[in-house]
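Starting off with a structure, shown below.
Complex shown without one protein chain; remaining protein chains in place.
Here the chain labels run A, B, C, D, E and F in written order, and each chain numbers its own residues starting at 1.
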Amino acid sequence: MNVQVALPILIPLLAGAVSLLFWRSRLMQRVVAVAGTGLLLVASVWLLSTVSRDGIQVLQVGNWPAPFGISLVADLLGAIMVVLTGIIGFAVALYSLATTGRGHEAYGYFPLMHLLLAGVAGAFLTGDIFNLYVWFEVMLVASFALLILGNEKAQMEGAIKYVTLNLLSSVIFLVAVGLLYGMVGTLNMADIARRLASLEDNGMADVLAMMFMVAFGIKAAAFPLFFWLPASYHTPPVAVSALFAGLLTKVGVYALYRVFTLIFHHSPGYTHEILLWGAGFTMLSGVLGAAAQFEFRRILSFHIVSQIGYMILGLALFTPLAIVGGIFYIAHHILVKTNLFLVSGIVHRLQGSYRLKRLGGLYRSHPWLAVLFLVPALSLAGMPPLSGFFAKFIVIRAGIEAEAYGVTAIALLVGLLTLYSMVKIWSEVFWKAAPGDDAAESYSTVGQRELWLMSLPAVGLALCTLFIGLNAGPLYALAEASAGELMAPERYIEAVLGPSREGSP
Amino acid sequence: MIEMFKAGLILTGALFMFLAALGLVRLPDLLTRMHATTKAATLGASLIMLAVALHFGEVAVVARALGVILFIMMTAPVAAHVIGRAGYFVGAKLWHGTIKDELRPNYDPLTHELKSGLETDANAVHHPRESDPK
Amino acid sequence: MQLAVLGGFVVAGMAPLLHRWFGARTPLVLSLLPASMMIWLLGLWPVIASGEAVLLEWAWVPGLDITLTFLIDGLSWLFALLILGIGALVLVYTGDYLHGHQDLPRFLVVLIAFMMSMLGLVLSDNLVTLFVFWELTSITSFLLIGFHHGDLSARKAAQQGLYVTAGGGLALLAGFVMLAQAGGSWSLAELTMRGDALRSHALYLPMLFCLLVGAFTKSAQFPFHFWLPSAMAAPTPVSAYLHSATMVKAGVFLLARLHPALGGTDAWTLSLSLVGAFTMATGAFLAIQHTNIKKLLAYSTVMALGTLTMLLGLGTPEALVAFVAFLLAHSLYKGALFMVAGILDHETGTKDVTHMGGLRHVMPRTAVVAAVAALSLAGMPPLLGFVGKELMLESALAATQYRVVIVGLTSVAAFLTLAVAAIVAFRPFYGALRRTPRTPHEAPPGMLAGPALLAGLSLLFGLAPGWLDGLVVATIAGLGATDHDVHLALWHGINLPLVLSLVSLALGLMVWRRWDRLRAHLARLRPFMARGPEAGYEALMAGMVAAAEWQTRMLQNGHIRNYLIVTLLTLLGLVGHALLFRHAPNLNVPVAAYPHEAVVAGLMVAGAVAACVMRSRLAAVAAVGIMGFSVALVFVLFSAPDLAITQLLVETLTVILLVLVLFRLPRFATLSTPTERARDLVVAGLSGIMITLLMFSVLGGERLPRISDFLVANSQPQGHGHNIVNVILVDFRALDTLGEMFVLALAAIGVLAMLRFHAESGGTAPTPPRESENG
Amino acid sequence: MIGAAWNLLLGVAWVVLTGDFSGRNLLAGLAFGYLVLALIQPQVPALAGYAQRLPRLIRFVGFFFKELLLANLKVAFDVVTPPWYMRPGVIAMPLKARSEFEIALVANLISLTPGTLSLDVSDDRRVLYIHAMFLDDEAELRRNLAELERRALELFH
Amino acid sequence: MVRSGTLILSVAARLLLPLQLLFSLFLLLRGHDEPGGGFIAGLVASGAFALYLFAYGGRATHAMLKVSPRDLIGLGLTLGVFSTLPALWQGEPFFTAQWWTIPVIGFKASTPLLFDIGVYLVVIGSVLTAITALVDTDREDA
Amino acid sequence: MEPLLAIAIGILFAAAIYMMLRRSIVKLVIGLMLLSNAANLLIFVSAGLTRGGPPLVPQGLTAPQGTVADPLPQALVLTAIVIAFGVLSFAVVLVRRAWEIVRADDLDRMRDTDT
């Protein structure tokens, strides 16, 4: 009995439910926040170790046999993603202890956080396409609520765009699922894959593939579907931004990976070629978007878009190495991007702004913070020997080996432009002298304990980045094994449905 | 025989429904339209539900059919009252053929007080009702 | 050794700690690090001298063939030695130069890290590892150049240097990948043995192009030369270090490394020798326009790097010998000169040579050191610079292609360099003592020791160049020229190079004499010069930002309907294309409907359309209600009682909610223009048609058996329920329902937060929950 | 109310005792309960008048449906024929009903009868304002309304 | 703002509330066999409370409800999650339905029913939370 | 009936999208409502329609007699309806708060976060 497949969903659900039940007690909320996310991390590591030892883990929810009920499936990709979810959840929970106001807590900050994590973990672990929709919605509505928490003007404006475009995405997804069920009569993804392969006419599969591509493309913030992200990610409290930045779009990317390796992989010349174009434009437009910005979090937000391009590139190239690169990139990006947002929050706490013009002098006053920024920032730009370098390197190597020179050139150029943005931040926020002398003054208002609490997760994530950079072997091996699974979907299908029966549809 | 009766009920019910709708379209002002709709529709639905009760003839179904009738009877007038009242007070125009209005003179649009026209000075003051918000 | 390098990084990180213990003596203490490593390297001399290469293996990321293996042969040994040696001197020099500076610990961190990166770069056998160190040098040098980060110019210079070198680094990465792909290995040691396969590979040219871009940017070759002089914003020890021994030579080192693998083709020879020669001339020409001593030196560095590149391009054994000799000479004199420049700056408070004069009276020792180093720069006997220059000229004259161009440019560079040497080393020290912002004194011994040692070595090797023979042999063996006999000598007899040298001496002195007038003439060229590569770089950056802003205006313009339209058009394009070209839509689906069903469908549509066209909000809400009720009727007509009930209830509650909310909202207004409405209508209409076509395709297509057959059959026996839909909801697919209830709860929390959370509390200030009062 | 509760209790007891949980049996139980209550009613003051209410209720329902049907036909006729025969207007009807529940009952019954629609109750609850469709014979209408009120109130006394 | 608060509506709300609530419980309990279930029942119940809310206002509704709707949400969610767990104790995958017969009355209790009750509570809690908040803010500004 | 409904659903989508493209935020919300209704109906119809056979097992039997409508899409649609209800409630209140805070009904005046 492999209960660990369900735990990463159950733990945050329960944590969310309990902290909703005790919404009057601030202490309880905080204790549950740390304990819940901590347990999630432990459970996810347990899951990953099981999966990497024993192969794909399947849990038939409700004990109903495979295509009829809902299957939870943890393959390596899912398990890796869940571990990342656990890491980010735990880090953000700690960070939130220092940054979350009473008002936010009173209106459900922590339960929302738990449930967001639950939605994310559910999306990573479900083997059922409609259930994936449900988890998407859990995640989405939790993110809606987190996004508006605080009721500021910018939040409202951002939220309207975020909500509208994400709802459109959900509807497209839902429509695609409805049509798919009408066609193949099943919802289990493994079963869908098996049945679609048996269809005589694959044309309709391509059509549906396009719908899923757009639906997940919006979630993943791919070109030209990313508008909601830069419009909103800089508006909520920074811990929320960090959580979003790390996890949300990656769920879209994950879904693309899942669907376009398991289900729609029969005409890569068509589907993956389109993804390739999408990847190129996503990288480029995201990074250009950032170049035009002069606000810490907006820059970071646009860079999410461009980095999504790299991840999609890995999928689009559709070679084993490329998939490895994509997975490596996802893992790296989640850690680094979250961390950058956390650092931006510390900066904001110290100097009261996210606007580059109004920041400065932190290299002189807070050298440790400068280092804390530099590690993820350089990693994001793909500088060695940090995690981002290997991520970029693998993708680029895969690109060149697949002879996709154009898009590889874009990938390289985008790396440079990413560096440009990070250097811009560095130069303005850290090197430039503080505009006016209120920096020291606002510093005194930040308590040491608070600062510690805020820095702790950031340091932890930076160490992760550094560790992956200096010791890329283990993660690479994991990503390689995972790519092996993805490139051989029969393994997934057999794990869920059992060995293929002759004559079955 | 029962079939005939059933058919009659259904057709009459449907006819009343239709008449209600026709009245809704044809009648000249809000309040007269409401006369057509609330009652005719209630009656139509009730007749059809009676047909349903006859058709199935099982206790459980009959009870449900009667339940529908009961519930409609309970809710329809409340809805009608609430809409009609709101419509009247916000100034829905009455048909020009309206011959009298005994309410208007007793209503004070500033204080929203509605007198009965039977008051002496003593009982004219407002006295609280059970339903007032506490 | 790997451990030592990695340890070096750790030591770098600990520099602030060390500074707490050792205070001002920290640089001195730290210089023990490179010194001891140098001693270790020197111990390898016997092996190196025998032409053997030492391979220190170390695994890193096995799956990606990335190793931390070090390859120590003559070439890397020489470079490593220079890096460590000059590094140690620079550290000593720093101790005095930045004495008491508050940022000294940070400076040391970065400097040591830079040194270690550089060392790793030259020692790496693995392409990826080399690249890792390569990029590390870019970053650390970025931090070093931006040391005076309070100045805008320093920040800009640092950024410029970083963008150019990192940009080149990316090209280099691509080149490396192609190289490894073509050569089937990531090991330099192995790749150098597969030169023939590589040179005939289809990817040779693109690979070469990428690699050259990488190397040229790093080594400031034309047209990427401009970043280097800007990098003079760095504190002088850094300039010295960067320009003499290290970073800028990384590109040259790489070219040398790759020479055995890729060199010898026309493409290689031509591109390297021409670019090198052109860079040489450009550097020299630009140098004499400046009065800032560091800029003068920097441009002369550009010139030297051009020379080295050109020599590699020529690629004959003689040229390689010249390469080694010139490299060594340049490292020595340029290091010394930068340190001298630093001393002058430090003592006088100005960097402008035209403001200095007669300093030999107050700082005679410095003057001597400067003179020796400058003579070497000028290529005067009996200094090592002379040996290098003669060999260089000789090689240039031996060029087989574009000989005239190469020789011409080389000669121009030679006499201009001479002028530079004179300007730098004589102008400040001779003539009358001039008033400077600070009153100059003789340099402290720590600062003078380095340049003195380097100048001394220039002299020593100049006098006895033969001592270098072994080293040169070992080094050019690393460059692929094995079994070549080398005899360096000061005097080669009277030959063409010597004549050229003498001519350039004369011309150079002339330039020196008339320097001030020349500068005035050259100033007229400024507008033309302003269109050079640096302007190109600026234009590129500005263009990039402009493009970014344009894109933001076009795409991320804040109009949600534009976002929606783009999204929908993407959907329409992709799905529509697939629908029309990947699949033949089947429109032949039989229609079998009762009149009342058709009416219900019609009302549904009518309700929706009415909601669109009605002018009043609540009328629209009522119309939506009609649509919702009609949908419920569809559910009733087609056997879905649970759905019908849910739909009715939800519709009712939605109407209530809307009415509650709309009360506060403004009325509808017509805000769009007719054109916009027409556009929107087209997009909406196309979307609708697409959906209908999709449904027809599914309805008229092949249908497979449903999993729901199982659910129907097992609902009662195993699920113990007669309402199959409910059994699905709470048992078969209860997980969906679980998620769904959380969605509902989340939405409610969101609503509560929006309505009750007051923005003025600022989020961080405590806001007691209001429910607790009455709940 | 107490009577109804007892009746229900007895009905449920019947179901439990017979062990037959069908709706039909519950109905039977309710009927038996009613009979029993009718029998013991004279001895128990709290049950006073309970047994009489059922026949009254049945009679009232019959009366009401008759009114509903007839008046509906009248309205229907006016709707179907092109000219308007109606003479609408708002009249004030003095109320006998006193408790909130009674007033609401009367008002709703009046609303259900075609041709009349309760608009509002005066603040002192002595008058119900009614919109009527056929005021050509106002006296007759008022009589009918009064009759309806009387019969409705009878149910509770 | 016009005349508001009507006797007829108040009486109707008082009468309808128990009726609707009873009906919603009925829908909840037999939802496994006939149309109904936690959602539908919950929506009916919320509608009932909403009617009461309109007739009597927020305070009276709070007073009648006794618990805050937010508690209902938490309770329902916790119940829902916990109802999935007994299966684990039996060594079966989570969410596997467990059925027990309550001895005396012969009532079939099950985890799906518990789950449905959880759904019921969540629906009521959520809808009421939203509607009361809306009505309250309405009152504030009015 | 399916083709008729397919066309009707197409029009619903068109209407929904047209409304979403208006500048008034209230219209946006109405568009979202139409959209989710249309999507739910699409799932329902795409799976095929059955008259007079609700997916209920008669009392005393273990399986329905005759063909019944596919219960699975019904369950899916039910879930989707409830989810859409939650989400739309949120959206409705969001629009209201946005209007109160930004004081603009015109979406064109809500561009600050992007530009």
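In this section, a contact is a pair of C-beta atoms (placed from the backbone, for glycine too) under 8 Å apart; a residue touches a chain by one contact, two chains touch by 3 or more.
Following the convention adopted for this analysis, contacts and distances are computed from a predicted model.
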item	value
Listed names "CoA transferase subunit A", "PH regulation protein F", "CoA synthetase" or "Molybdopterin synthase catalytic subunit 1", matching UniProt entry of the absent chain	"PH regulation protein F"
Sole residue of C:Leu459, C:Ala622 or C:Ala748 that reaches the chain not shown, by the stated touch rule	C:Ala622
Contacting the left-out chain in the complete assembly, out of E:Pro35, E:Pro69, E:Pro86 or E:Pro112	E:Pro35
Absent-chain interface as seen on chain F, which is shown	51-54, 56
Chain not shown, touching residues in chain C	594-596, 599-600, 602-603, 606-607, 610, 614, 616-619, 622-623, 625-626, 629, 632-633, 636-637, 639, 641, 644-645, 648-649, 651-653, 655-656, 659-660, 662-663, 667
Missing-partner contacts on chain B, residue numbers	6-7, 10-11, 13-15, 17-18, 20-22, 24-25, 30, 33-34, 37-38, 41-42, 44-45, 48-49, 51-52, 55-56, 58, 60-61, 64-65, 67-68, 71-72, 75-76, 78-80, 82-87, 89-92
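Definition applied: only the chains that are shown with their structure count from here on.
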item	value
Shortest contact path, chain A to chain F, counted in steps	1
Chain pair with the higher count of C-beta pairs in contact (D-E, C-F)	C-F
Farthest chain relative to chain D (centres taken as mean CA coordinates)	C
Geometric centre distance via CA averages, chain E-chain B, whole Å	29
CA centroid of chain A to CA centroid of chain D, Å	64
Chain A and chain B: spacing of chain centres that average the CA atoms, whole Å	57
In chain F, residues with contacts to at least two other chains	20, 25, 28, 40, 42, 44, 46, 48, 54, 56, 59, 72, 76, 78-79, 82-83, 86-87, 89-90, 93-95, 97, 101, 107, 110-114
Interface hub residues of chain D, defined as touching at least two other chains	100, 107-108, 118, 120-121, 125
Chain contact topology (line, ring, star, complete or other)	other
Every chain pair in contact, whichever chains are involved	A-C, A-E, A-F, B-D, B-E, C-E, C-F, D-E, E-F
Complex contacts: residues of chain E adjacent to chain B	2-12, 15-16, 19, 55-57, 59-60, 63
Residues of chain C touching chain A in the complex	60-64, 66, 106, 128, 131-133, 135-136, 139, 142, 146, 149-150, 155, 158-159, 162-163, 166-167, 170-171, 173-174, 177-178, 181, 206, 544-545, 547-549, 551-552, 555-556, 558, 560, 563-564, 566-568, 570-571, 574-575, 577-579, 582-584, 691, 694-695, 697-699, 701-708, 710-711, 714, 731-736, 738-740, 742-743, 745-747, 749-750, 752-754, 756-759, 761-769, 772
Of chain D, residues touching chain E in the complex	100-101, 103-105, 107-108, 118, 120-121, 125
